[in-house]
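One chain of protein is taken out of this complex; the other chains stay put.
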Amino acid sequence: MFLAEVLGTVVSPVQIPILNGQKLLLVRPLTPDGRRSGKTRIAIDKAQAGVGDRVLCIDEGNSARGIFKDPEGAVKTIVVGFVDSVDLEDGRGFHQLGARARSNRS
Amino acid sequence: MLIGRVVGSVVSTRKDEKLEGRKLLVVQVHNHENKPVDQYVVAVDSVQAGPGDMVLYATGSSARQTELTEGRPVDAVIMAVIDSWDLGGANVYEKWA
Partner (left out) sequence: MYLARVTGRVVATQKYKGLEGVPLQWIQPLDEDGQPMGAMLVACAAVSTGPGDLVHYVDGREAALACPVKFVPVDAAIIGFVEEAVSKGRHIGRGGA
């Protein structure tokens, strides 16, 4: 699993059937202290995430097929969680920046 | 998949028994403009490719999804021989030209 930031959305009206009705997000992996790092991906949203949110992703087919309960589904990259905070032993880390975090705090 | 040119073959008499009888070819990777790059891969041939052919190869666990490679220690397989390709509407490679 890796940490990522939701940068945007992708609208795909013609796609393989398993993806129909799924929300697609553009995500960029983050280092544990919150810096962008690695290749931008498209992920299927299973965590009601939004743009600006910091999330937990998988990019592995067996896990993804488990989530979809389809042993032959062509799915791989999925947003599986919403990250409230990451705490590193040296004091670094990050807190959620997205709109939902602000509303959670208020 | 990536594209490459078959530049040789590998003879190996002592190898894992699961590789026995598999044709191993040396492929030099070419980029989209058909320029050779300094990258080579040894791939199992599944489509009767020959010397000089431009081929497409797949890597990783996908390479084991043929009858020849299933369950075998293989991470690259030639899965097509290329006739031609174009980029931005312009022909880049033509086998029969």
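In this document, chain identifiers A and B correspond to the written order of the chains, with residue numbering beginning at 1 in each.
The working rule: a contact is a pair of C-beta atoms (placed from the backbone, for glycine too) under 8 Å apart; a residue touches a chain by one contact, two chains touch by 3 or more.
Because the structure is a prediction, the values reported are computed rather than measured.
A.B. asks: Can you list the shown chains that the hidden chain touches?
C.D. replies: Taken over the complete structure, the missing chain's partners among displayed chains are A, B.
A.B. asks: Could you list which residues of chain A touch the chain missing from the display?
C.D. replies: Touch with the absent chain occurs at residues 7-16, 19, 24, 26, 28, 39-44, 61, 64, 72-77.
A.B. asks: Could you pull out which residues of chain B are in touch with the chain that's been left out?
C.D. replies: Against the left-out chain, chain B lists 1-3, 31-32, 46-49, 56, 58-66, 69, 77, 79-89, 92.
Quick note on the criterion: only the chains that are shown with their structure count from here on.
A.B. asks: Just the number, please: Cα centre separation of chain A and chain B in whole Å.
C.D. replies: One centre to the other, that is 35 Å.
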